[in-house]
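The complex appears here without one of its protein chains, the remainder shown in place.
This part shows chain A:
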C-alpha cells in the first residue's frame, strides 16, 4: 500500500519536473494549480487587420472623371430643387426647430 503511494508520488514528481523543464526550454507559461490568469487573453492573436478589410475598395472612387461627374450631377440636382423652391431650409427654420421655437 505505502509502496504504491510512494511510487505514485515519485511519478507525480517526475511528471512535474518534466513539465517545468519543457516550459523553461520553450518559454511556455505554466499554471499547474489552474488559477485564473491573464495569459488566456494575451495568447490570442490579433484580428484587427482582417476585420478592417471586410469591404473591398470601390474602384469608382479612384477615377477622378467619374467622381467629378457624380459631384456635378449632385450639384445640378440641388440647383434644380432650389429653383423650384424645394431646397433645404435655412438653419433654425426646419419643422422640428419651428415646433421647438413656437
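By our rule, a residue touches a chain if its C-beta (ideal position, glycine included) is under 8 Å from a C-beta of that chain, and two chains touch if they have at least 3 such contacts; residues count from 1.
Throughout what follows, contacts and distances are computed from a predicted model.
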item: Omitted chain, identified by the protein name its UniProt record gives, among "Small ribosomal subunit protein uS14c", "Calcium and integrin-binding family member 2", "BOS complex subunit TMEM147" or "V-type proton ATPase subunit e 1-like"; value: "Small ribosomal subunit protein uS14c"
item: On chain A, residues whose C-beta touches the chain left out of the figure; value: 35-38, 41-42, 44, 46-49, 51-52, 54-56, 58
